[in-house]
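To keep things clear, I will list the structure first and then write my remarks on it.
Note that one protein chain of the assembly has been removed; the remaining protein chains are unaltered in position.
Each chain carries a letter (A and B) given by its place in the written order, and its residues are counted from 1.
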Amino acid sequence: MRLLFLLMISLGIPQGCSSWQPWVKPYERSNLADPIMNPDRDPVSVDYVAHMHKTRQASRGATGGSGGGCGCN
Amino acid sequence: MLKLLRTIVIAVSLMGLCAVPASAKTVSGKAPDFTLKSRSGHNLRISDYRGQVMLINFWASWCGPCRQEMPLLENLYKRYKKLGFTIMGVNVDTDSTKANNYLKDMSVTFPIVYDTTNAVSKRYNVNAMPTTVIVDRNGNMRFLHQGYKPGYENDYKKEVVQLIKE
Partner (left out) sequence: MGQAVVVAVIKSMCNKLLSGIILCSIILLGLAQAAQATVLPEERADVMYHSYDGGGVTVSGPSILVRKNASTNTSVYYNYYIDHISSASLDVLTGGSPYTEHRTEQSGGIDYLHGKTTTSLSYTTSVENDYKSGTLNFNLSQDFFGDLSTLTLGYTHGKDLVSRRGLSYDLSEISRQNYRVGFSQILSKNMVVGLNWETITDDATELRDNTGTLSGVTLNNPYRAYSYYDSTTGQRGFAPEKYPNTHTSNAFAINGSYYLPFRAALHGKVKFYQDSWGITATTYQLNYTYPLASWIFDFRTRWYSQSKADFYSDLFARQDEYTFMARDRELATFQSTSIGVTASWDFAKNGWGWVDKGSLNVSFDHMEFDYKDYRNALVGGTPGTEPLYGYGADIYQLYVSIWY
């Protein structure tokens, strides 16, 4: 538990406190910002499909997607 | 499970504390000179605008806040251009057709140049989209804004007026 905590702190501190450089710059995110890169771009459909599966099978949870996007602001 | 969640939340919150640059800050140093092709086909060089206050805005066609900001920059330009102020819109799309399609619907009259290789964005250390740098009449960078949220245009106005008066 403590190890996890320390690991997360050590990962987090360098973020703003040093000159760490992200390998994909904000102006290089054109493809990542493209709506086709977001498999969950229609929330009504995503929610409906998740509900439809949930009522017919035992498996549930971990339906979250991944990030990406424009990274603006 | 609860303890784990608690630990993660605290750790993440602490990460959030670590200095993330404020949206508006003062900067110094000469604005790196550059020459890029503009909408009209001619090359534009920013050192040619020495003597005017210049607002350099890095934007992309795929960036929501950039699109939100454009009409407000246009208003700023129209209002102060007669007093020795100009805006240089630097588009960072690697494919300029997307930018041009966007500009067809959004009428902006200030100069737009294309940084398709992103060399200028690198030189200016662009760390957010959009990024706005305000340069004084002597070619010195004075203010830096990272990102755009409604209300920033008021800060731009204040800073531009301050630099015009200098």
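Here, contacts are C-beta pairs under 8 Å (C-beta built on N, C-alpha and C of every residue); 3 or more make two chains touch, one makes a residue touch a chain.
Everything numeric in this text was worked out from a predicted model, so none of it was measured.
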Hidden partner chain, residues of subunit B it touches: 1-2, 5-6, 8-10, 12-17, 19-24, 64-65, 105, 127-128, 146-147, 149-151
Touch list for subunit A against the chain that is not drawn: 12, 15, 20-24, 26, 28-32, 34-39, 42-45, 47-48, 52-53, 55-73
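As a convention for this text, only the chains that are shown with their structure count from here on.
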Separation of subunit A from subunit B, taking each centre as the mean of its C-alpha atoms, in whole Å: 26
Residues of subunit A defined as touching subunit B within the complex: 1, 4-5, 8-9, 11-13, 15-17, 25-30, 33-34, 70-73
Complex interface listing, subunit B residues touching subunit A: 3-4, 7-8, 10-12, 14-15, 18-21, 58, 60, 62-66, 92-95, 98, 118, 121-122, 126-131, 146-149
